[in-house]
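Note that one protein chain is taken out, while the other chains of the complex remain in position.
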Amino acid sequence: MPDTTTAPPTPKQGRVAAWWGPAVGLSGLGFYAATTVPEGAAGRQIFFNVAQPWAVYVFLAALIGLMVYGFVHHARLWGLGRPTPGILSEIPHRFRNAMRLGLVQEKVRRDRYAGIMHWCIFSSIVVLTFVTAQVAVEGDTPIKFLHGTYYLIFSFYGDLFGLIGLVGVAMAINRRYFQDFHRIRWDEKIEDSLIIVGLGLVLISGFFVEAARILVTELTQHPDWAPWSFVAYVIAQGLTGFHMSEPTVLSIHVWSWWFHIASAFSWLALIVFTRLDHLFFAPINAFFLRTDSPGRLTKIEDIEQQEIFGVGYVQDFTWKQLFELDACVRCGRCTEVCPANIAGQPLSPMHLIQDLKMHLADVGPDLQTHRHQFGDAGREVAGMAMVGDVIKDETLWACRTCGACMQECPVMIEHVPTIVDMRRFLVMNEARIPATAQAALENLEVRGHPWRGTSLERTTWMDGLEEVPIFDGSQEYLYWVGCSGSLVERNLPVTKAVFRLLRESGASFGVLGQEETCNGDPARRLGNEYLYQILAQQLVETFKAKNVQRVITNCPHCFNTFKNEYPQFDGHFEVLHHTEFLDGALKKGTLKATFPIAADVTYHDSCYLGRYNDQYDAPRQIIEMVPGANLVEMQRNFSKGLCCGAGGGNMWQEEVGERRVNHVRAEEAVRTGASQVISNCPFCIQMFEDGVPAVHPEEEGRMRPFDVAELLEASVFGPK
Amino acid sequence: MHIVVCAKQIPDPETPPSAFRIDAASNKVVPAQGIAPVLSQFDGIAAEAALRIKEANAGSKVTVISLGADSAAAAIKQVLAMGADEGVLLNDPAFEDGDSYTTAKTLAAAIKKLGDVDAVFCGRQAADWDMGQVGLLIAEELGWPVSIIAKGVTSGGAGLQVQRVLEDGYENVETPLPAVVTVSNEFGEPRYPKLPQIMAAAKKTVTQWKTEDLGLSAGEVGKAGSRLKLETLSLPPKGGAVELMPGDTPAEQAAALVAKLRADKIL
Partner (left out) sequence: MPRNILVVGELAGGQPSSTTLELLSGAAGLAEGGTVSVTLLGTGATAAAAGCAGATTAYANDDAGYDTFNGERWLTALTAACDQASPDVILIGQTTAGREIGPRLAHRRGSAVAMDCTSIVAEGGAIKAQRPAYGGNALATYAFATSPAVATVRAKSWDAVPGAAPSSTVALPGAGESRTNVTGKEQVVAEGLQLQDAKVVISGGRGLGSAEAFSVVEDLAAAIGKDKAAVGASRAAVDLGWYPPSQQVGLTGKVVTPDVYFAVAISGASQHMAGCSGSKVIVAINRDADANIFGFAKYGIVGDYKTVVPAIIEELKK
């Protein structure tokens, strides 16, 4: 997930990750300084004891050839995709992403162990590549610099990063073979062992080459130089114990050298054939990462002119979507945090991406041939349906669009838009929809809200309140109640609470009452982009006609839609979620939380306020300003928060699988021991209302779900 | 096979009770603000049944007919979007405020005018008046056999195989063509229209017929021709105020309830 929603900063890891940078920088300086040092100082013979050093360049040429082949092969498959609009806009921003997410690897560090391991391996490869390059320059160009002090420093950091690499390899081996780490096993291939063991062999053989050379040269000739190569020095010291003759050592040296070179190039060749290709694809995908809000789904332009709606065939994806399939490293982080997967429901984002990747490899070449012959990729070419056979319908419907997968993905794959694209095909092209979701969509179309069977009206919540002002363009804010806030019984108290607090704060605001209609969010997330566009266009026009400038929403879904998606329809409004407004009012002093609420409360981050809009603090600060309320965090919180289960239209679907997501999340909330679970979203509250009693059957002492506004209302106005 | 689906547009049955109003002077339901009329649920299901037979029989055609005002064209479009081929709107002020009899008579006249119809599918009842007789009366007007409250319809041999819902189960009925079938909700949900079909339906023109197009006279349709006269339409009397059981705990409330029911000698 892009810029706005990275993990809370963890400075220690930040420093670790930055180490290799100075190392490279210093060596660069050293390189420059050393070219000025006179010959005869510390140094060594390049390609010592090796008869055919030019073989390195044969290997190198082969490697480059392979890489070009691999790239062309992949690129032709990516080329099957549609154009990717805007992919080359905001280049500086994209470079920053590539640096931050590709080189500095902010996402990788979200798993601490993997972060350290990956940094060890990554920095080792970068620095040792640089070391090798310097050796090549010294040996095969007139530039001579590997002597004197710089040679000693060079020897030191070469060994240091070799050792760091080995630490990384050891950590990887430990996790894979000794800890039997769960998500590594979800989709394991032989190549995974080849990469790890291969890298270990490359590094160890490198040390042996160095140790053998030191044993016959520096150890006797320049014993003060030798310790700079401290790893090789230790090995060499150890080898002295075997009392080998010099020819034996030289023989060990030459065999190690060949082994080292062969294994190093073989390992590098894995880039072409295995997930090691993420070495290139991850930073490139970071460059391609969207620069707008992750809360925004793509708009199908000129929808009435399309011949196919959404993505039903692999060639309907954009080439960027096909590209990122190749970036996937099967790390399983997405699947590990996926609420559907956690509840045993039929969705694993990792397998979804991998299945698409396999499908592309399966049908891609035939599609290319077809395109070559007939000018288009051909929908009849693939032997099996991508949507339905390769990716099952229930997999697509299980997605909550919560964005946890994208948040965790270290190679910046954007799963949710890909899933929604396929839903669009299911809904608009094929009309294959779970019955209950269909009912919600039909209800949206016919009645302008998704709550089939409600017996409430949009104005029912006003009963018992004094005059509720209707928005007429003269007020500063439109208070957007939303369908859930007005048509679902449980949410009426929240709507009333927000209303009372807004009035108490002295804000100038009004509501639309009967004129509210759904803004289309559920339709868009369920894949009916056509219906969404109709609803969105209508509402943008209504807002403009009524001169709406600022909107306060009850619901984070409405908030996200107005804020991030309505600009696609030329609707530009300043949008606040009610927690943002209330937080501001408390800080300004226009609201005062005076009555104590003595309770332990836990806070649940809704996906669309938190992960998608980076608003983690305002609700928490409100809770902190309520006297007596003690915030107890759940284990999964902030950007790692777990969806309540309702997102992505799952509010209106029956769940298929072992458990219900809201039961899982309710369990996590109950485990904090808090007496209230506070949220900011009408859907989350409903899911907790259902989930808490399910996991805590006794009514006695049961945790109760509330909105932040309800908590604050009780503190501002006192007991009712 | 040519199947006619009769579709009625009705005030939304899901109008919240608090928004449901009756104009006593005209004996009519006042349309609730912001709540658009809808296709009667059972008629959508009838359309689904017809479309499934169309799909199983190459060369078949489905025509949707509605009797109603201009707005009823939306109900026709909805069935066209599901996959029906043609739409006819029987739209004439003279048709207004009729009873089941005049409605059936007018629809039957339109079906006769179409000429080559093999079957007529209706919803088991319209979800506004819930009478459930238009399908039967069309059959009587046309002199066709009729099978009502179907949960399944297939075509085969010389006729239709209808699975009917009974109070205690189902029965299978074989009927020759032409025939009328009314379809119940047990049949299953109507399909969700595919977007390409929604767009195609939007482009289709709906034929409009008036009294004279059907060879009828103003005196025999609508209110004038009705046999059943609506005298009053009113809100039902509300039940007496609920008596909430006293008590702070479920046990106390339960005790109060059981005592009440026993006192009333009904338990």
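Going by the order they are written in, the chains are A and B; count residues from 1 in each one.
Keep in mind that, in the parts below, contacts are C-beta pairs under 8 Å (C-beta built on N, C-alpha and C of every residue); 3 or more make two chains touch, one makes a residue touch a chain.
Since the structure is predicted, the reported quantities are computational estimates derived from the model, not experimental observations.
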#### Entry: Residue of B:P93, B:P176 or B:G219 in touch with the missing chain, whole complex considered
B:P176
### Message
Can you say which of B:I35, B:A73, B:I149 or B:A201 touches the chain missing from this structure?
### Response
B:I149
## Note on the structure
By the document's definition of touch, the residue of B:A56, B:A202 or B:L261 touching the omitted chain is B:L261
### Message
Which parts of subunit A face the unshown chain closely enough to count as touching?
### Response
436, 453, 455, 489-490, 654, 690, 693-694, 697, 699
#### Entry: subunit B, residues in touch with the chain not shown (by the definition above)
11, 13, 15, 17, 20, 22, 29, 99-101, 124, 127-133, 136-137, 139-141, 145-149, 161, 166-176, 179, 184-186, 226-236, 238-240, 242-245, 249-251, 253-255, 257-258, 260-261, 264, 266-267
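Going forward, only the chains that are shown with their structure count from here on.
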### Query
Any idea how many Å lie between the Cα centroids of subunit A and subunit B?
50
### Message
Under the definition above, what is the set of subunit B residues touching subunit A in their complex?
### Response
12, 14, 16-19, 33-36, 38, 189, 191-196, 198-199
#### Entry: subunit B-touching residues of subunit A, taken from the complex the two chains share
304, 309, 427-431, 433, 435, 438-439, 441-442, 446-448, 452-458, 460, 514-515, 530
